[in-house]
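Would you mind keeping the following structure in view while I ask a few things?
Here the complex is missing a single protein chain, while all its other protein chains stay put.
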Amino acid sequence: MAEKLISAAEVAKHTTPESCWVTLYGNVYDITEFLPSHPGGSRIILQLAGRDATEEYDPIHPPGTLEENLKPEAKLGRIDPATLVQAEPAAKEEKKLDLEDDSSPPMETLLNLDEIEQVAKKKISEKAWAYYWSASDNLWSKTNNNTVYRDILLRPRVFTDCTGCDLTTTLLGKHKVGVPIFVAPAAMARLAHPDGEQGIARACARFGAMQIISNNASMTPEQIVSDAKPGQTFGWQLYVQTDRTKSEAILARINNMPDHFKFICLTLDAPVPGKRELDEKQNFKNTFKVASGVKTKDESERPGGGGVGQQLFWGTAADLTWKITLPWLAKHTNLPIVLKGVQTHEDAYLAAKYAPQVKAVILSNHGGRALDTAPPAIHTLLEIRKYCPEVFNHIDVWVDGGIKRGTDVVKALALGATAVGIGRAALFGLGAGGQEGVERTLEILQAETVTCMKLLGVKNVSELSPKHVNTRKVERDIFDGDANLETSGLWEKVKSKL
Amino acid sequence: MAEKLISAAEVAKHTTPESCWVTLYGNVYDITEFLPSHPGGSRIILQLAGRDATEEYDPIHPPGTLEENLKPEAKLGRIDPATLVQAEPAAKEEKKLDLEDDSSPPMETLLNLDEIEQVAKKKISEKAWAYYWSASDNLWSKTNNNTVYRDILLRPRVFTDCTGCDLTTTLLGKHKVGVPIFVAPAAMARLAHPDGEQGIARACARFGAMQIISNNASMTPEQIVSDAKPGQTFGWQLYVQTDRTKSEAILARINNMPDHFKFICLTLDAPVPGKRELDEKQNFKNTFKVASGVKTKDESERPGGGGVGQQLFWGTAADLTWKITLPWLAKHTNLPIVLKGVQTHEDAYLAAKYAPQVKAVILSNHGGRALDTAPPAIHTLLEIRKYCPEVFNHIDVWVDGGIKRGTDVVKALALGATAVGIGRAALFGLGAGGQEGVERTLEILQAETVTCMKLLGVKNVSELSPKHVNTRKVERDIFDGDANLETSGLWEKVKSKL
Amino acid sequence: MAEKLISAAEVAKHTTPESCWVTLYGNVYDITEFLPSHPGGSRIILQLAGRDATEEYDPIHPPGTLEENLKPEAKLGRIDPATLVQAEPAAKEEKKLDLEDDSSPPMETLLNLDEIEQVAKKKISEKAWAYYWSASDNLWSKTNNNTVYRDILLRPRVFTDCTGCDLTTTLLGKHKVGVPIFVAPAAMARLAHPDGEQGIARACARFGAMQIISNNASMTPEQIVSDAKPGQTFGWQLYVQTDRTKSEAILARINNMPDHFKFICLTLDAPVPGKRELDEKQNFKNTFKVASGVKTKDESERPGGGGVGQQLFWGTAADLTWKITLPWLAKHTNLPIVLKGVQTHEDAYLAAKYAPQVKAVILSNHGGRALDTAPPAIHTLLEIRKYCPEVFNHIDVWVDGGIKRGTDVVKALALGATAVGIGRAALFGLGAGGQEGVERTLEILQAETVTCMKLLGVKNVSELSPKHVNTRKVERDIFDGDANLETSGLWEKVKSKL
Partner (left out) sequence: MAEKLISAAEVAKHTTPESCWVTLYGNVYDITEFLPSHPGGSRIILQLAGRDATEEYDPIHPPGTLEENLKPEAKLGRIDPATLVQAEPAAKEEKKLDLEDDSSPPMETLLNLDEIEQVAKKKISEKAWAYYWSASDNLWSKTNNNTVYRDILLRPRVFTDCTGCDLTTTLLGKHKVGVPIFVAPAAMARLAHPDGEQGIARACARFGAMQIISNNASMTPEQIVSDAKPGQTFGWQLYVQTDRTKSEAILARINNMPDHFKFICLTLDAPVPGKRELDEKQNFKNTFKVASGVKTKDESERPGGGGVGQQLFWGTAADLTWKITLPWLAKHTNLPIVLKGVQTHEDAYLAAKYAPQVKAVILSNHGGRALDTAPPAIHTLLEIRKYCPEVFNHIDVWVDGGIKRGTDVVKALALGATAVGIGRAALFGLGAGGQEGVERTLEILQAETVTCMKLLGVKNVSELSPKHVNTRKVERDIFDGDANLETSGLWEKVKSKL
């Protein structure tokens, strides 16, 4: 079945809301009908109309998106290679010439995660930076994620033998890991570096670190785990799709790789996308330069600009519930469920009631990317300690958000967390140096964690306890119930009715 | 009755405290006698003496001011048009040439209220900016209005169906509105844009938002509501005048428009003007350039400079009381009363005792423009929750001041507010883009509010409750009574005696 | 008795530690013997050696200092006027030429005390600025003095008649003043402006404000009160001298002016000078330029540099006590005593026990100039309210330090202060515009105070009460006793033993 060849000149004629063609992976598509329903808005497509959009499209769309969203007849044929003129990769070239800013120092000279982030900022595209770095509204959730760790003091016990220090721990009751640090699901790793999610996997292998693969990964799960080490632990993040059959299909695919994927991580903290203004701004730059005169019918309904973040939400379901979604999951996978995005003790308590199907919660505010002024994970951890410590007996409690130092890791562990996730930090490591950059990130965190534990007089993770931290500055800011609840002392009754 | 024609040259001769003429709307007035009693000081008039002052006068004086303050014989005649030379609108021209600063970006690229404010700053006159933006003394009330929202954390509940989200609510027990956001009374909209208060009204219509018209509006109430939609809700703000007959006249006029005006909003938080230094400074600029050598008799009694804010207070009564003013109002209108400017739980409690004549209070410190270090509305809201929650059963509690984000709106609603007002934000929207700018302002707030509620797991306004917010950082700073009251536990007695 | 005439050339030969002459007020002195005992160090004199030092000496030495510290034979004769060459007042000339910085705006355009301070900074000498503005160590006491007022919120009551507002009050039980604001004792007013302390007195007359004259005033008490209005109230500040006969002499002089001086203000908060580094630095500038090579014997004992502040302490006694000093005072004056510098509730309690000789305390940390991290007056005021409110029944409690706004005045009054003092603010007013500058300072504070009281719904000073302020932010930082005292509840016993 030889496909029709279409010339680049012909494609270039279709650049309006009335007729819009693009070339992707060598195929030519008529996407006119699809335009108004694009989650990022139609303008963002129109600026790519009439030309090869693969470079822009590829790293931010999950595999299979095209097939799922376009009718077969939208594919018009193949681009005629003979008619193509190789475009100059102008932006990249510019970056390469800018050598004085020393954007590629040896990895070993980078001493902490902030320095790695700064290198990544110089090396990755503005668009990738905006997508990774951005957070919702005024960035207060993101800022609080960091500062809350500063407000916790450590309590070093001295005159104890701290010759050795063992960071290994066991997750979900049976998976042994080399460090209590895991890579949290974060989308689109190839935006940072061609090593992508597989590069992160290889770096994790070196440290025995667990990795949770994003539902919006830029590589297939099979690719990512293809050269995993024996015993290396992965989880698969699921954003349930409105069209449940799509989600059932991906679950089936993951069920099929039991050597690698040990659980499904269901993300709950972002049923709708947060407002990440830097990401949206970045989008405007090109959109308005190219297409500011064009009026399209979807505009008036779109208050935000639609950055990468909003586009990724295409098709995500907002109707998940304890009562319906967990049984549906049970039908489609035997893997344990990890609930990501718990932000109150009430929901942690509920999650524990769903054990053993639910094996862990990740206290997370989505890296500050969903709701602004959401509680940092440490708040929720302290709430659980205060109102329903029995949760720790039933499920693992993991945290993420704002981890920059080994001391941060230790503080979370001392307060009861079993593992601590990094999201942006892994991507910035990748951006700064590919797989090697992620290794350096993990190496720094591991070494800082060991130093911290030794200086606390602690030999292994299980010895850490609340006595090693002073949380008073934070404790007085956590939720203390509505007034009636407190005075009447009815919390136990309330719990029973949750 | 042909009026006398006076030449511009003749007018130009009268520029001293001893003889001062101005041209306004084509009429020539001798305002020598009026000079010492001008609330803004005589110098501010002297700089306009001998010429056409309409452009300066018009947007900052309520309609009818001339007639009310000058004797008929002060009007000397009409200016002879043949003698006029068209003045060059120098300042404006400058603004228009300054295109590089990109002061008119497409509204849809503005992502939040701060960006809109920045555009407005570039587009409106310095004088208008100074009047709108300024607040009293060191701006601490204004600053606290904003930061108090940052100090409240949200508590998102997950795993709930948040597909839809309904923002409609009912005000004063019977007026249905599309959003729980209203435009608070703010004076002189035409200083920002010719669309004026009517432009705001049209923008509100699109969102079903309530609007309270300022007593110092720059358009007549009839103009403002002239093309209102059926069911669109307005309130009329009243500054009671020392000369009560003036206030009775405006009440009669408002009573006459029952389809539009549903209540009288009586402003209580500014019986005398606050000290808005930026506004006063702005005034000095011209005053001293033109007339610094002239000594006038009213100077020594005027400690402040007299910005737009002080001029607007001309004639405002400072002797309002619960016992006298409310009965007087009852005699002159059947409309319910909304009391604006309540800043303590004691006054909220008193207001509730005057239901049903009083149907609502607006917790407000006048946008930080009256008293510096006044409590932000959230403080008063928390005070009411703590000391006299029964208030919520009797009257609506609205708030304004410092609202910049949908999360701010949601926090106030969760703590018991029925509606949330924006003042400067509407004017900045107007300044940035006329009616379209106000629409963008409301569109952003509406979308942010929906996003926030969905991420909290809430389907409509009535589901919001104190459990959705963590107010501990703020709670510990609210008034807790004087020491004796607390130890003796006599608050209930005190309440009964208020 | 014709005095010997000495030529300027002869004087100029004596510029070493071995032989040091200076000309002062036309007299030539041999001060060689005095050099090592000069409180500011000998170098500071050596730089003036051999020439006319009147300009430097005059405004910073209390009248009579020469006579008290030099033996009669130190006076060698009169300078021969024929031998003098008029020195060029270089520094001042420079200042006058610097017109572009607009250092003399019309007083009425200055809207607040900070603006007046900025003008004063431009107009007065660096040395005067350094002396007035400086405070001890890291300026934390001074900074806290200001910020503590910001942390107190006001509680406006609305719907009350605030047409009029009466600021008059009565001090020490019988002296009626026009405003509850007084000028606190601050040294060396002529450093700021030739109007000096008399200029302040005239400004106070206009507002009926009380003035306390500094022990280190740059004019005699007789000069200062020479054209006081009937009923104008003055106090005299006393620094007790080691040589008590000097203090007894000044007391006798003050006792002699009963129409003007109503009390003696005994300063307790600075028995030794604080470390005001800016003042000391200013001194170094000239000292080291002129005399850096000279070794003098007093150097090694002088850790600080000896600014104006240290020089003024010359001869001040550090051995004052309740038991000895108050009876000694009773012997030498019938005037009531006001104790300045009380910084704990314990000392306020003690002071009240010495009523009626002691009629008032001034809660003061010496404008942050004595001890760094001393409590601001508001702390002490709140301590008194908490631990020994009976103090208010026995004596007046006045405060000073950090007053910048009418709201500050009102806050102190609401918490129980009878009057509120300004120190630097009066001097900066003087520096900015002489008597007129002080008037503007008082005018601003008076107007702000009235505005604040009206917006609180208060008609006069006596209506102000703790219910008008929210002090929670400050309350939680005041001293709460040492742990044992608190748990054992023995405070009443402790009080009885103080």
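By letter and in written order, the chains are A, B and C; residue numbering begins at 1 in each of them.
Following the convention adopted for this analysis, a residue touches a chain if its C-beta (ideal position, glycine included) is under 8 Å from a C-beta of that chain, and two chains touch if they have at least 3 such contacts.
Nothing here was measured: the structure is a model prediction, and the numbers come from that model.
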item	value
Touched by the hidden chain, restricted to displayed chains	A, C
Of A:Val28, A:Ile60, A:Ile116 or A:Leu456, the residue in touch with the unshown chain	A:Leu456
Selected residue (touches chain absent from view) among A:Ala9, A:Leu153, A:Ala252 or A:Ala330	A:Leu153
Residue, one of C:Ala9, C:Ala252 or C:Ala318, that touches the chain absent here	C:Ala318
Residues belonging to chain C that touch the chain removed from view	137-138, 140, 268-275, 277, 280-281, 284, 288, 292, 299, 302-305, 318-322, 325, 339, 341-344, 346-347, 350, 365, 370-375, 379, 476-480, 482-483
In chain A, positions touching the absent partner	106, 108-109, 111-112, 149-150, 152-163, 385-386, 405, 407, 443-444, 446-448, 451-452, 454-456, 465-467, 470, 472-473, 476
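Criterion: only the chains that are shown with their structure count from here on.
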item	value
Cα superposition of chain B on its sequence copy chain C - rotation in ° rounded to nearest 5	90
Inter-chain centre distance, chain B versus chain C - centres from mean C-alpha coordinates, in Å	44
Chain A and chain C: spacing of chain centres that average the CA atoms, whole Å	62
Touching two or more other chains - residue numbers and ranges from chain B	476
